[in-house]
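Can you read through this structure? Questions will come right after.
Note that one protein chain is taken out, while the other chains of the complex remain in position.
Up next, subunit A:
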């Protein structure tokens, strides 16, 4: 008798619980959905914005669709400003720095995880502490340093700086992958008399391609978006990248809102494309690196 009563109350509790949890899930999904919308909406707003002229911007609701999309905003900013040139500069500076960072970081990670030597822990520490050195405290000394080398207003200053500043994070992500990579293939290659340099370039580097591409994307995005160094080191128009170019452009065209929206969109598009295709990779890379390291 008592067991039945117990079972009944238990059952009752369960039913109450499930109604409760249904409501709870409803609220949970609503909140998360709202967060997702809030995270994306500003970009959609920006896109609509870039297709309006001042009249529409000032007289209509900010949520309204552009009635008569002004695609000429895009063509105008592309031809009027030096956006095309900045775009090209952004690409080659980004690519050069990414290649250098990934290669150098792979060297270090290989030496730290694959070879046994006394100073490997301190050297790793040296790189990791580098993560914590803030940008603005190195800015003035570096400016002075490049001034000495006659590299101020020379794109090399930016490429060198980007490479150095991305090394620690890149190594951190690579480490996680290298630790999980089995050593047998490399051991076999060594047995066959392969030199360390050949081993690295022909065996290890190809095996680590997935994580190398992850770090390359992350580096690419950071370099593409970088502002302070390029703004400080580069003054002539011919070497400026998109971020600085846009910043100048915003100051110049403060009254033409649609045009500003269009320039902002132009510089976001490459990032959006990279993001849409590769966001999973980035997350996996970061997560793996952090859990292991």
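Annotations for the structure displayed:
Convention: a contact is a pair of C-beta atoms (placed from the backbone, for glycine too) under 8 Å apart; a residue touches a chain by one contact, two chains touch by 3 or more; residues count from 1.
Here is the rule we go by: contacts and distances are computed from a predicted model.
Protein name for the hidden chain, per its UniProt entry and selected from "NADH-quinone oxidoreductase subunit H", "Carbohydrate ABC transporter membrane protein 1, CUT1 family", "Sarcosine oxidase subunit alpha family protein" or "DNA modification/repair radical SAM protein": "Carbohydrate ABC transporter membrane protein 1, CUT1 family". The residue touching the chain not shown here, chosen from A:123, A:156, A:181 or A:207, is A:123. In the complete complex, the residue from A:57, A:156 or A:189 that touches the missing chain is A:57.
Screening A:71, A:88, A:179 or A:275 for touch with the missing chain picks out A:275. Summarising the interface, subunit A meets the missing chain with residues 17, 21, 24-25, 28-29, 31-33, 35-40, 42-43, 45-46, 49, 57-58, 61-62, 104-105, 107-108, 110-111, 115, 117, 123, 126-127, 130, 132-145, 147-148, 160-161, 163-165, 167-168, 195-197, 200, 221, 224-228, 232, 243-244, 246-247, 250, 257, 260-261, 264, 267-268, 271, 275, 279, 283, 286-288, 290-291.
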